[in-house]
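Here is chain A:
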Amino acid sequence: MEALGLRDDLNDKSAVAAQNSLQLIAFSIGDQTYGVEITTVREIRAWNGATPLPNTREFVRGVINLRGTIVPIFDLRARFGDGQTSPTKNHVVVVMSVGDKWVGILVDAVSDILTVSRDDIHNVPEGNSIDSELLNGIVTHDSRMVGLIDLHAVVSGAKMDA
Partner candidate 1 sequence: MTLRVLTVDDSRTILAMLHHTLSNAGFEVLQAEDGQQGLDVLKTETVDVVITDINMPVMDGIEFIKHVRATGLHQSLPILILTTETSQDKRDQGKAAGGTGWIVKPFDPEKLISVIHRVVH
Partner candidate 2 sequence: MSDLDDFKATYFDECSELLTELEEQFVAIEAGERDADRLNAVFRAIHSIKGGAGAFGFSALVGFAHAYETLLDYVRDGRIELADEVVTLCIRANDIVADHVAAARTGDALPADYGMDEKARFDALARGEAPADDDGEGPDEFDIEFTPVMVSLDSDVEEAEYDIAFDLAELDDTFEIVPMAIDHGQWEVRFTPHRALYARANDPLLLFRELGALGEMSVKAVLNPIPPLSDFEPFDVYCSWEISLVSPTLTEAMIREVFEFVDGDCDIVIVQAGAAVVPAPAPAVEAAPVAPAAPEEAAVSDLLALADDEVAHLLDFTPEPKPAPVSAQDSFEEPPGLSFAELAESLKPATPVQPAAKAKPVALAPAAAESSGEEGERRAVGVQSIRVDLDKVDRVVNMVGELVITQSMLTQQMDETLRARYTELVRGLEVLAQTTRGLQDSVMAIRAQPVKSVFSRMPRLVRELGLKTGKKIKLETIGENTEIDKTVIEQLSDPLTHMIRNSADHGIESPENRLAMGKPETGTIRLSAEQAGGNILIIVEDDGAGINRERVLGLAREKGIVAPDITPTDEQIDQLIFAPGFSTAEALSDISGRGVGMDVVLSNIKKIGGSVHVRSWTGRGCRMTLRLPLTLAVLDVMLVKVGVSPYVVPLSSIVETIQCSRAAFERVPSGGQVLQVRGEYVQVIDLAERFDMETETEADNRFVVLCEAEGSAKVALIVDDIIGQQQVVIKSLEENFERVEGIAGGTILGDGNVALIVDVQGLKTTIVHKNAA
């Protein structure tokens, strides 16, 4: 599967979106749905393996070659503490920019593009420490709970002894 090239199709929509609303790319891990702001997404690719990196935590799946630059892949399931994903060709890597770096997030599937209102974003309920560490907030869409991923938090702490 080729990169989906979603960006071009989506630019129009995001331009239309009102100031107060937010466009998200939603993706799933098991029956959980997570989202990231669409503007941070660079491309979406099918999983095609990665070269493992030694001395890194289990959620670092390794590195891939993205048109000549080396990009690390983070396993979101493992990041949330649910063990490593056993990826197949149907799994998906969402390439995003975090600051000036590009990273890939391994997820089960990309499910949707959602437009939500900023007013509908709620704080992460206390109690689950991993969730509150890795999520910026929670939003309900079509009676589904969507966790908003805090990318900076997800990619930090990648080294073994960090």
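Operating definition for what follows: a contact is a pair of C-beta atoms (placed from the backbone, for glycine too) under 8 Å apart; a residue touches a chain by one contact, two chains touch by 3 or more; residues count from 1.
Candidate selection criterion: all candidates are chains of the complex that A comes from, given by their letters.
Predicted, not measured: the structure shown is a model, and the values here were computed from it.
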Candidate number, among 1 or 2, whose chain touches chain A in this complex: 2
List of chain A residues in touch with candidate 2 within their complex: 49-56, 62-65, 68-72, 101-103, 158-159
